[in-house]
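Here the complex is missing a single protein chain, while all its other protein chains stay put.
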Amino acid sequence: MNNYNKIAGHDTGRLIAISDAVFGVAMTLLVLEIKVPEIEGGNKDLATAFLQLMPKFLVYFLSFMTAGIFWMGQSAQFEHIKKSDRNLSWINLLFLLFVSVLPFTTAFLGDYIKHEFAIAIYWLNIFLLGITLYINWNYAVKHGFVPAEDKDEVSDAIKKRIISSQTLYFIGALLSFINSYLAIGVIIAIQLNYAFAFFRGKKQ
Amino acid sequence: MNNYNKIAGHDTGRLIAISDAVFGVAMTLLVLEIKVPEIEGGNKDLATAFLQLMPKFLVYFLSFMTAGIFWMGQSAQFEHIKKSDRNLSWINLLFLLFVSVLPFTTAFLGDYIKHEFAIAIYWLNIFLLGITLYINWNYAVKHGFVPAEDKDEVSDAIKKRIISSQTLYFIGALLSFINSYLAIGVIIAIQLNYAFAFFRGKKQ
Amino acid sequence: MNNYNKIAGHDTGRLIAISDAVFGVAMTLLVLEIKVPEIEGGNKDLATAFLQLMPKFLVYFLSFMTAGIFWMGQSAQFEHIKKSDRNLSWINLLFLLFVSVLPFTTAFLGDYIKHEFAIAIYWLNIFLLGITLYINWNYAVKHGFVPAEDKDEVSDAIKKRIISSQTLYFIGALLSFINSYLAIGVIIAIQLNYAFAFFRGKKQ
Partner (left out) sequence: MNNYNKIAGHDTGRLIAISDAVFGVAMTLLVLEIKVPEIEGGNKDLATAFLQLMPKFLVYFLSFMTAGIFWMGQSAQFEHIKKSDRNLSWINLLFLLFVSVLPFTTAFLGDYIKHEFAIAIYWLNIFLLGITLYINWNYAVKHGFVPAEDKDEVSDAIKKRIISSQTLYFIGALLSFINSYLAIGVIIAIQLNYAFAFFRGKKQ
């Protein structure tokens, strides 16, 4: 049976394809959580009902960003990871498991936005995404799937980025013990920072 | 951390792949809004119930076209955009956010087809799609991701097209203050025009 | 604006990618129509409830086959179609519109399997899929997107196949005026014939 290890999972192409499919579906399924309100009446009532959906849209936006950030993170890694094996495939499937759970944790947070427990679960999801992505890179580097010149240049940047962002997320989540909207606001701010690099030099 | 900017998002391949996944899912999820009617009785009753779904099918058709038009627009741009960076990736993820919201705004319009507010929200969705697509092209051209020869030939055509279509959509949406079916009819007419180039020369 | 025609839709790659996404989603969404039964009691009751779902599974199987057949048909065409333009893209988007409607017409048939009207709607869906696929091939051949040597060899085979299968589907649908299970049985038999080529020589 050891032969099977030799033949399974060498292709990063399909790993990337299934990742894009899972991300694409998860990102789009998120919107199913926002139900069209049922009202009687004119434009004013409809506008009021629509505005009441804003917390849901906020959470939706938050989760789309979360998915986007981790999609970017995985993409960045696979620009350097040139080979794969069975274990790396499973690490990525585990990562995708946590991606596919996002629509649930998002809906959970959307319904219980004032409960610290819901924020904790949401944070746990982000944390597990970060961990598996870290393991992914670590494993790929250790097993020689990343060409040497790439490794020297980017490996520390990738690891540092995951650790620093996860530290900030953790602090953000802790803030929910003071105020849950504050916690979510800070998490969104962290994400905007990582997404658009506002607080750093603007040179690319 | 600045190193991370260098390593993230150079690959237009995955950007295109995630786009196709989000578009594909959004286009297909739209149909979940059309529920099978529950009736007792024979073919006549079933046909009547089916015909009552026509406004829903109209809105479905409208939204499938909207998605198709913007998918074509993004495709056309990425035939010329040969490189990417982190910011361009985020511009496209924002664009995809507005794509993934289409099933909601479509259902919203389907349920409140006579409310100007619902048309306004739908128009806003189209508007945001147009804006992000415009920014996408602009950014790509400014940062040298479009080869010079392509830029001269097509850049103005792409921009003009977005501006003129968005102007027409805006006028179409304004018509909802007269009559909402008129507004939707005009928007569909604009889309048919852009899709099939009926009112222009037939030469390709 | 005529320049835009030159720059939109030359890429069959993305057309194929969005097709696979829409097919993949439509094929998988079909299963959402089959709800887990709610029962109290032991294995016997559960088995009984499960068996009552059989008509739903039959319709599911039918629709998965329908989607598979048209996916095969479109695949076969695009092995020969080497270029594309805006119109061909729109023909395919229209084709995908009818694919994305399959989960609805399937559910409709599943709920009203004894109504000729439901079979007629289902047949209409198959018919529209056939028509757009025929137009797709015709357009591609006329506009020189199919290399000359392929054209001579396969064009007639592709057209004949669509016409003969559509004729058989039409006859199958007409049988619903005698008995709707007979009609569905015949349609499935036609599909099995086209899928596995049982009734023809076994040579490939």
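As written, the chain order gives the labels A, B and C, with residue 1 at the start of each chain.
Everything that follows uses one rule, which is that a contact is a pair of C-beta atoms (placed from the backbone, for glycine too) under 8 Å apart; a residue touches a chain by one contact, two chains touch by 3 or more.
This structure is a prediction, so every number in the text was calculated from the model and none was measured.
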Absent-chain contact - pick from C:Q52, C:S75 or C:N179: C:S75
Touch with the omitted chain, as defined above, among A:L29, A:L129, A:I158 or A:I190: A:L29
From A:V31, A:M65 or A:L96, residue that would touch the chain that is not displayed: A:L96
Positions on chain C where the hidden chain makes contact: 16-17, 20-21, 23-25, 27-32, 34, 36, 38, 42-43, 46-47, 50, 61, 64, 68, 71-73, 75-76, 78-80, 153-154, 156-158, 160-161, 164, 195-197, 200-201, 203-204
Those residues of chain A which, in the complete complex, touch the missing chain: 1-11, 14, 17-18, 20-22, 24-26, 29, 32, 85-87, 89-90, 93, 96-97, 100-101, 103-104, 107-108, 111-112, 115-118, 121, 143
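Operating definition for what follows: only the chains that are shown with their structure count from here on.
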Interchain centroid distance [CA atoms averaged], chain A/chain C, Å: 35
Computed distance of Cα centres, chain C from chain B, in Å: 25
Multi-chain contact sites of chain B, meaning residues that touch two or more partners: 17, 20-21, 24-25, 29, 32
